[in-house]
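In what follows, a single structure is set out as C-alpha cells and then discussed.
With one protein chain held back, the other chains of the complex are shown just where they sit.
Here the chain labels run A, B and C in written order, and each chain numbers its own residues starting at 1.
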Amino acid sequence: MNDISQIIKETAEKIMEDLCTKQVVEDSELGILPRELWKTIVKSGMATVGVSEEAGGSGGSFADALTILRIAAKFSAPIPIAETLMANWVLSEAGLPLMEKPTTIASNNNGNKMMFIEISDGWTISGSAYDVPYARYAEAVVVIGNSQQGNMVAIVNPRACHIEHEQNLAGEARDHLYINNVHLQGEAVSRVREGNDNNLLYRGALIRAVQMTGALERILELSIAYSKERIQFGRPIAKFQAIQQQIAILAGEVSSAKTITNLAVKSFEAGNGEKQIMAAKIRVGEAASLGAPIAHQIHGAIGFTDEHSLQQSTRRLWSWRDEFGNESYWANKLGNEVLNTGPDYLWPFVTSMNSELVL
Amino acid sequence: MNDISQIIKETAEKIMEDLCTKQVVEDSELGILPRELWKTIVKSGMATVGVSEEAGGSGGSFADALTILRIAAKFSAPIPIAETLMANWVLSEAGLPLMEKPTTIASNNNGNKMMFIEISDGWTISGSAYDVPYARYAEAVVVIGNSQQGNMVAIVNPRACHIEHEQNLAGEARDHLYINNVHLQGEAVSRVREGNDNNLLYRGALIRAVQMTGALERILELSIAYSKERIQFGRPIAKFQAIQQQIAILAGEVSSAKTITNLAVKSFEAGNGEKQIMAAKIRVGEAASLGAPIAHQIHGAIGFTDEHSLQQSTRRLWSWRDEFGNESYWANKLGNEVLNTGPDYLWPFVTSMNSELVL
Amino acid sequence: MELETIQLSQKTEQVRHQVRNFLKEEMEAGTFIPQCDSWLSKWDPEFSRKLGQRGWLGMTWPKQYGGQERTALERYVVTEELLAFGSPVAAHWFADRQTGPLLLRYGNEKQKSEILPRIARGEVFFSIGLSEPNTGSDLASISTNARKIDGGWLLNGSKIWTSGAHRSHYMVTLCRTSTKTDNRHEGLSQLMVDMSSSGVSVRPIHLMTGEHHFNEVFLEDVFVPDDMVVGTIGDGWKQSMAELAFERSGPERFLSTFPLLVELIRVLQQETTNEGGFTAVGRLVARLTTLREMSLGVAGLLEQGVSPDITAALVKDLGTQFECQIAEVARLLVSSSTRVANSRFKSLLADAVLHSPGFTLRGGTTEILRGIIARGVGIR
Partner (left out) sequence: MELETIQLSQKTEQVRHQVRNFLKEEMEAGTFIPQCDSWLSKWDPEFSRKLGQRGWLGMTWPKQYGGQERTALERYVVTEELLAFGSPVAAHWFADRQTGPLLLRYGNEKQKSEILPRIARGEVFFSIGLSEPNTGSDLASISTNARKIDGGWLLNGSKIWTSGAHRSHYMVTLCRTSTKTDNRHEGLSQLMVDMSSSGVSVRPIHLMTGEHHFNEVFLEDVFVPDDMVVGTIGDGWKQSMAELAFERSGPERFLSTFPLLVELIRVLQQETTNEGGFTAVGRLVARLTTLREMSLGVAGLLEQGVSPDITAALVKDLGTQFECQIAEVARLLVSSSTRVANSRFKSLLADAVLHSPGFTLRGGTTEILRGIIARGVGIR
C-alpha cells in the first residue's frame, strides 16, 4: 500500500469514527441523511477518488476508492458514497462534469428500462428504475439508458422524477424512480464510453462485495469483543469451546471474504476483473450468509434489538448479498463459463484468476 | 409392537450378535458368503417374512420384514436377505414358488433392459442388468421385464447368466448380469401382479432407507462408546464441548432417520407409501451424508482403517444413499409433486403424510 | 429415542377440518394475512377470543376450568393449523401453551378456577418473566427477589425479553425467595404478578425490524399476595424447567417460516422449469415431514405422561434450523436479478430473514440444547 493510499485509508477511518456513530445510522432510518458526514467526506475529496486530477477528480486509484467504501461500510455509513463514486467514474469516462452532491445512478440493469430519444433541440429521457439507492436524498441522478445511437448517459435532476420510497432490509433507501419525458440539452447527454449495462452490473457487484467485507470485519470484531465481556455460568462465554469454534468459523469466513475481495479489486483495477468479481460476489455472499447468523448466535437476544449495533451490520449484509446479483445468479454465470471452458482447462482457468493484476 | 413382531426382532438381534461378527463382514469382502448365518436366517423363517403362511411364507407383516433388515444392516450383515425378501414378495404376488436360497432381483429399473418373448413352447428371456446385488452368490435370480403381454416375472438360474463382478463402496457385490436367450417353460413365467418397475424402485428405496437407519444407529452407538473410552489431554474426549455438540448433531440425524423411516414403513404397509418413501430416502440420505463424517471425525484415524468396524457401517451408508435413487433424484420427484399440488395445498399435502397408516 | 408413529384419529382429523375451514373463512374475510413468526408477532385479542369461543384454547384442560377435555393430539392439530396459516395467535400464546398447564399442575384452587377459564376464553393474556439482563442461558443466576411480608411478597428486580408484557395481564415471575446457597437452583419461586400493580413498569425493547414485542419489566416493591404464589415456595426451578420442556417440541419450533415456503412455491410455479427449485423444495418437504413426525411423536408421549426431554430438544434444535433454512433456500431460488412480481413473497422473506436470529436463541440456544442432548445420550 503506497503512501497516498495509506493516507486515504486513515482519513476515512478517522472521519467514520468521529461522525458515523450508532446514532447517526439509527437516525438515517428515520429519514435523516447525515449532512455533516457527507460534507466532511466531500471536503476531504473522497467523493471523486479514482478519477484523475486532470479530469477534475481527487486522483488515487479505484482500489483507493474501494478502500473508502469498505471502511464506510464497516461503520454502516448511511450515505450514497458508493453511488456517488460510481457515478463520478461513469461521468468522467463520458466527459461529463463530476458531482460532489449526493448522487445516485439509474441504469438499465435489473429489469429497468431507460430510454433516450434524440429530438431537434436535445434529448428526452423516459423510463423507470427500481431499487435506486438513496434516490430520495440524491441531488443528482446519473441516468444510463439506450438510444438509437447506443448507450447514453446524462445527469437528471431528481426533482424532475417521480420517486416512490422503498427500502432494503437495512432501512437503506432503495426507491423506485420514474422519469417521464425529461428534456435535456444536447451537451448534457453523452455517449457511454465502452461501458455498458453489464459493466455497471459488475461494478455494482464488486462494490457490494467490498462493502460486505467491511461489514463482515465489523461483526467479527463485535463478536470477539462481546464474547470476552459477556459472562455466563461464571465466566466469559469466550471460554466455552462451542463459542470458540463458532468464532473460528466466522474468522474463516471473514478472512475468505477479504482475500477474494482484494483479488477482485486488484483485477478490476487492471481492467480485467470479470471472473474475479463473480467469484468475489459469490464467496462474500456465502460468508455473509454463514457469518451473520453466527454473530447473532454469539450475541444472544441483544444483538437483534435496536440497542446493539450488530444488527446495523447484519441487516446490511443480508441486503447487499442480494443486490447486484446474489450467489446463485453469479454462480450460475461463473459455472456456465467454467463448463464452456471445459474440464481440461479448468485448472488453467483457476490459475489465471490472479495472473493479471495491478499491485 | 405386537408379540410376534417382538419375537422376530429379538430373534434377528440374537442371530446377528452371534453370527455376524466384524470378521464375518471382513471375510465377505474377500468373497466368502457367510453360509452359517444364511442357514440360520432361513431356518428361523426370516427369508419369507411378509408372505402369509397360506402362500408358503412365514407370515408376519412387511414391517416385520423391514425390522429384520434394519437389524441386519446394523450389523452390516453381508448376505442377500433384503433381496431375497423382496424377491419373495414379488414371487408370492405372482403366484410363483418362494425361495429360501440366496436370491437376487434383476429388473428394468436403473436403465436396465430385460425382455420376455413368448415362443411356441414357453418364453425366452434376454437382457442385461447392472449393479445387481449379490448376483455372483445368488442361487436364483428373479427377473422382471417387459413383454408384449405386459410385465413378466420368472426365476432364472444364475448359471445360465453371464456375471461380471462389480462392487459398491462397501465391497458388497453389485454385479453386472447378462442374460442371452434363456428358455423357460410357460408355467415358470408369470405376469407381475399390479407391481411394476416403479413399484420395485420404491420398494428398493424403502429398503435402503431402512438399512441406512440401522447403520446410523450403529455409528451413533460406536461414537458414543468411543468418545467415552478415548482419552485425550487427560480426559475422555466426551468431556470436550466440541465433541458433545457433534454427537448431539449426530443423534439428531439418527433420530430423524428413525422417525421418517418408521413413517414410510407404516405407510407402505398400508399400501400407500409413495410420498413417504420419497421423503424417507431423501431425509435418511441426508442423515447418512451428515452423520458419517461426524462419526469419523470423532473416531480419528482408527475409524477409517480395517481395524475398526465403524467403516463397515459408514461405507454402507455411502453406498446405500446412492442406490435406488439418491437424495437429488427423489427430491426432484417430490418437489415436482409438491409444485404440481400447488402452494395452497402444500399444508394439506404435509398433513396427509401420516393420514393413512397401519399401526 | 425411538418415537412411535402417531396415527391421528378420525375425531382429531375432524377438529383439523373445522380449524382449517375457520381459518380459510377468516382469511377470505380479511381478518388476517398469513405471516411468518406470527406466534411472536401478531397480537390480535379479537382473534384469540374467536378461538376461545370455538373451544380451541385450553383444549385439554378439565371442563370445570373452562377446558374441553380434548386430547393433547387434538390440541396439537389445532396449533399446527393455526401456525401453518400464519394466523395471529401471539396474544394468547404463552397463556395457552405454558401458563395454563403450569397452573393446572401447580396452581391453587383459586388460581385455577379464576384464571384458567378466562385464558380459555381468550380474555386473559400472560407473559413469562424468566430472563434477566445478566442471565442469558444461565437462568439460575437470576437476582430478582421477593421478600416475605405480611400477606404476601415484596418483589424487586427486573425481567427482560418478556414478550407482550406491555399488553398482557399477568407475568409469571421466577424470583429468588431465599438467599443464594451453593446449590443455585434452590430458593427460587414463581410469583404471578398482576401487570397493573403499582411498582410495575415496562420499557419497550425494539427489534431490529422496528417491531415492539419484547420488553424489560421493572419491579419496584411490587406487592404479590400469598395466593398469587404458583406452586410451592422454593420449587420455582423445578417448576420452570418442567414448563420449558413443554415448550420445546411444539409445531412453533419448525413452522415459523412456513408461510414463506407456501409463497415460494407460488413464485416457483410461475417460473419456467427450475430443476434446482424442484430438488430444493423436495428436500425441504422431506425435512418438514420428518420434523412434524418427531414433534407429533413427542406430543404422543406427553399424552402418555412421559416427558421426553432429549427428543424435545432434538425437535427444537433441528426445527429452528429448518425455519432459517427455508429463508435461505427461498432467497437463493428466486433470483435477485429477476423482478419478483409477488410482493407477498418479498415481505414474507424479509420477515423470515429478520426474525431468524431469534429462532435458534429463544427457548434454549442451540448450544444449550445440544448440551441437553449430549447429556441424554450419556456423555455429559
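Structure notes:
Methods note: contacts are C-beta pairs under 8 Å (C-beta built on N, C-alpha and C of every residue); 3 or more make two chains touch, one makes a residue touch a chain.
Everything numeric here is computed off the predicted structure, so don't read it as measured data.
One chain is not displayed; in the complete assembly it touches the shown chains A, B, C. Contact with the undisplayed chain is limited, among C:Ser256, C:Thr279 or C:Ser295, to C:Thr279. When the whole complex is considered, the residue among B:Gln6, B:Gln23, B:Gln185 or B:Thr305 that touches the unshown chain is B:Thr305.
For subunit C, the residues in touch with the chain missing from this view are 274-276, 279.
In the full complex, the hidden chain is touched by subunit B at residues 29, 110-111, 130, 169, 230-234, 240, 242-243, 289, 293, 296-297, 300-301, 303-307, 311, 314-315, 318, 322-323, 325-329. Residues of subunit A in touch with the missing chain: 220, 224, 227-228, 238-239, 241, 243-245, 247-249, 251-252, 254-256, 258-260, 262-263, 266, 276, 278-280, 282-283, 286, 327-328, 330-336, 338-339, 342-344, 346-347, 349-351, 353-355, 357, 359.
One rule holds for everything that comes next: only the chains that are shown with their structure count from here on.
When C-beta pairs in contact are tallied for every pair of chains, the largest tally goes to B-C.
Subunit A and subunit B have Cα centroids lying 53 Å from one another. A separation of 40 Å divides the Cα centre of subunit B from that of subunit C. Taken residue by residue, subunit C touches two or more other chains at 367, 370, whereas all remaining positions touch fewer.
Of all residues in subunit A, those touching 2 or more other chains are 240, 242, listed in ascending order.
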